[in-house]
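As you look at this complex, bear in mind that one protein chain is not there, while each of the others sits in place.
The first chain written gets the first letter, and so on, giving A, B and C; residue counts start at 1 in each chain.
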Amino acid sequence: MIEKPRGRPLTAEQMKQVPHVIARPKAQYAWAAGVAMSHFLEGLKQGKILGRGCKRCRRVLVPPRMFCERCFRSTDGWVELPGTGVIETFSISYIDTDANRIQDPIFVGVLAFDGAPPHCGIMHYFGEVTADEIHIGMPVEPVWKPEGERVGAITDIKYFRPRRDA
Amino acid sequence: MSKRDVAVIGVGYTSFNSLTPEVNWKELMFEAAQKAYQDAGIDPRKDVDSFITCAEDFWEGFSIFDEFTPDQLGAVLRPMHTVTGDGLLGLANAYMQIKTGLFDIVVVEAHSKISELLTYEDVVQLAFDPIYEAPLSGDVHPYYVAGLEMRAYLEATGTTEEQCAAVVVQHKRAAFFNPVAEFEAQLEIDDVMGSGYAFDPLKRLEIAPRADGSIVFVLAGGEIARRLRGCPVYLEGIGWSSESPWIAARSPYAEYAQRAAQRAYEMAGIQNPRREIDLAEVDDQFAFKALQHLEALGLARPGEAGPRMREGAFGPEGEMAVNRSGGSLGCGHLLEASGLARALEIVLQLRGEAGTRQIKDARVGVAQSWRGVPHGTGAVAVFSRRD
Amino acid sequence: MDLSKRRKDVAIVGAGMTLFSRRLLETGKEMSFEAAKMALDQAGLSLHDIDAVIVGSAPDAFDGVHKKGEWLLDGAGGVHKPYMRVFTGGGTAVFAPIAGWWHVASGLFERVLVICEEKMSSCQPHAQSAFAHIWDPILDRPLKPNLVWIFSMEMQRYMHKYNVRYEDIALVAVKNKRNAVGHPCAQLADPDITLEDVLNSEPMALPVRRLDISPPSDGASAVVLVSEDVAYDLVDEPVWIAGVGWCIDSTMWTNRDLAFPKFVAKAAKMAYEMAGIKNPKEEIDLAEPYDPFDYKELQHLEALGLAEPGEAAILTREGKTQRDGELPVCPSGGLLGVGNPIAATLGIKVGELFWQLSGQAGPRQVPGDPAVGVAQAWGDLMQFSSVIVLRRHS
Partner (left out) sequence: MTFTEKLQKTTEPKHWLGDMEVDHFCYTAGLAGERFFMALRDQGMILGARCASCQITYVPPRVYCERCFAELGEDSLVDVGLRGRVKSFTVARLSKAGHPLKEPQIFAIIELGKGTGFLHKLGGLSPEDVRVGLEVEAVFLPKGQRQGRITDIEHFRPVAR
């Protein structure tokens, strides 16, 4: 039985009045990309989507990894994918990363790559598409940054847009 | 308590390196895991009932690091969780799970990828109380707390600075015989004493350098272990305990280790640790900690570990082998994996697989961990060979 | 081999929680103490009686303290005791008591205290800022994601695959915010909320709107677990932990079909097997599935085997999941109504089941003298679930 729960609620204003400490954390990292992601990022720089094949389960893993998490064995070789795919799911976002409201919504979602197993892809932005036309199953293709601007990052792809030819 | 016993059926580990730029944390863990499963002769996708990783978010740079652990251990769509503590705390959970009888084989992983953290000192300071402790130190290195604790220990026990320096000499020499250790060195006490005060009375060379690495243990119920390995190493007892988290409110005797040892010994049926234990691996993130911990484990009386260390009683020719692995001073401090590194050495020694540093007739060993500045939490595990 | 004889049965004999609020004056340590004290008082135990403490808390990046388990230690009663923190993201709320269960079931400890704490208001300007770091640094973070995105993408996929209408999903928010009116700790209870309020609330990341989301909160909760050897000394009718289960799916969340949470189903299977439950729909009297977003309650009910995939929305529309319905779901008011201090939702999941099964839920009491309940939490990158089945024997 909860009789009188404790806790002294504060308004945002009160929080500034009560004794408190403000501090800015400093937590910076240089993560090693590792074997698989170093290749993948190099591929992006060259305008390629690279996957890694597992002979046992016959999957092409993308994003690639050096081991297959289902079979628990080393993967076997590199596979270049066409880069096209279909929208697996999407969102139309009116908030940014810090939950600030934004006027022009971000179209974002997960696509499944052609040439990979079902539901196998990455998250990215969608562009050149309206809220009315975007749908699950929509065929899409990558829009790459110009070669000289690519640095080996997921943002070397500007976004995926509907494949008008499909 | 249930009568089922618990044994180690496999260990796997990478080498311990100051940098590992060629692999990410997943690939590092995969290597240790695959070696452990080979060693145990099991298939993680079928044979393991529960997986545990030991990690802290800010060491890794992820708000929820638990997300990034299952694939490389073979734990996808299986029971798995994170312990935010060192590897021995992971072993404790595995031990309890096996004791319930519902879990037969449990995997414990701990690792360090600390070379990727560029602001290590700031993150250590982020573990201080944000109201009363952190605002005091500004740009001062947070390891000053180790200086405070070392002074309190020296005052309380009469241990000398030279005796602490002897720990560095011995552990870094031991590391020559450990192929996975990276911080071996041929030093004399004068070298350590002359290395300069960092946080008086703590000297620069008395601080363990950091290293990357991953260690995986596979534990099983005794009846399974005997079937798979014949004569496994048993986890006979495990204890863990905490003192106050307030920096200024702790004892100079590492009471956390005393209490943890008490429990572990009780479970293992050890009444006279000095007589019954053949080798010890204790936490030595700072040289004096090794002495303080040896005393807390009852392997020396308060104030006695220092002189005995200096005489060589814990060395290769001594009466009890201590940190033959090289400890954190010799292997590098592996953050949450340091406890498992201590336990790993015990297992290898008890199996007779310790190569050129092998101790003769080792039957009972104890491993101990401490969670580091600014905290007072530690664990103790007792292992044995029963043949 | 008959393994069941090896373990001790484990009972819950006390629970406690603080207010859930957008901001609390109390430090995380103080909140932990307040919740723990309430749970101990209810169990008639003092801190000296407690053999070990288990703490659950989600990201350190909320409270802003590295190794926050260590920092919380004195407020959680862990001084000079074996003290353990476990962490499975949002799943911690139901996972910490599972860890408590094995502390006792193993026979190592007789009486343990389980405490979950979260102080999200420390993280400024918004708790969302900490969630920016749950993503893969190379693949996801450069896209500057917001946590709501994953929910929105999952919800979209769920609606698409099982033909679920948004109007039915929104009814979950209405139900839970109304249920929370009976909860003294609630942050967002609203007796007058209507379906239109939810449907017309501000778009966040469509299809998710503001009222589909539970609010970030400060708060703490606690439960006391004891072994069969001492349970009857403390209470006449203990509430037993009959089953526990947990499961994690692959980190590679963009390689999974997000429509159905397989990991929840696997965790449930593990817990049901241990509890001897063969037909959950028949045998379970009430459920506290994790509801950080309204559609998650539905997805979780389906994975818990309490509805067929796509059917939970229909049960909701028909009123069957109301407090007086066939299967009361989130009678506490859930995260949507009481608040979402991530791990601390222990109090409205396992805590609520304890109060319901022991007839102490007051104005929230579900009718019909319930005897078996299931609580579930969910966490990580749409990836982890923990499940507990509680049972009263008589």
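Descriptive notes on the structure:
What we mean here is this: a contact is a pair of C-beta atoms (placed from the backbone, for glycine too) under 8 Å apart; a residue touches a chain by one contact, two chains touch by 3 or more.
Remember, it's a predicted structure, so these values are computed and weren't measured experimentally.
Among B:P70, B:G101, B:G147 or B:G365, only B:G147 touches the chain that is left out of the view.
Contact with the omitted chain, checked across C:A61, C:A271 or C:I388, is made by C:A61. For the options A:I2, A:I49, A:M66 or A:I157, the residue in contact with the chain missing from this view is A:M66.
Touching residues on subunit B toward the chain that is not drawn are 21-23, 27, 30-31, 34-35, 57-58, 61-63, 116, 121-122, 125, 130-133, 135-137, 139-145, 147-152, 155, 196-202, 244, 246-249, 252. The set of subunit A residues touching the chain not shown comprises 8, 10, 15, 18-35, 37-38, 41-42, 66-67, 74-77, 98, 152. Considering the complete assembly, subunit C touches the hidden chain via residues 23-27, 29-30, 33, 36-37, 40, 46-48, 61, 64, 74-75, 77, 79-80, 121-125, 129-130, 133, 137-138, 141.
The criterion applied here is as follows: only the chains that are shown with their structure count from here on.
Here the chain at the heart of the structure, going by C-alpha means, is C.
Counting C-beta pairs in contact across A-C and across A-B gives the higher total for A-C. For the pair subunit B and subunit C, the distance between mean C-alpha positions equals 33 Å. Subunit A and subunit C have Cα centroids lying 27 Å from one another. If you average the Cα atoms of subunit A and of subunit B, the two centres end up 37 Å apart.
Contact of a single residue of subunit A with at least two other chains is seen at positions 23, 25, 29, 31, 33, 37, 65, 69. Shared contact sites, meaning residues of subunit C that touch two or more other chains, fall at 64, 132, 137, 250, 252. Taken in their complex, subunit C has these residues touching subunit B: 1, 3-7, 27, 58-61, 64-67, 69-74, 78-89, 95, 99, 102-103, 105-108, 130-134, 136-137, 245-252, 262-263, 266-267, 270, 274, 379-381, 383-384. Looking at the complex, you find that subunit B touches subunit A at residues 20-27, 30, 34, 37, 43-45, 58, 61, 70-72, 74, 76, 113, 116-119, 122-123, 126, 130-131, 134-135.
Remark: subunit A residues 1-12, 14-15, 18, 23, 25, 29, 31, 33, 37, 41, 61-63, 65, 69, 88-99, 105, 108-110, 117-125, 136, 153-155 touch subunit C in the complex.
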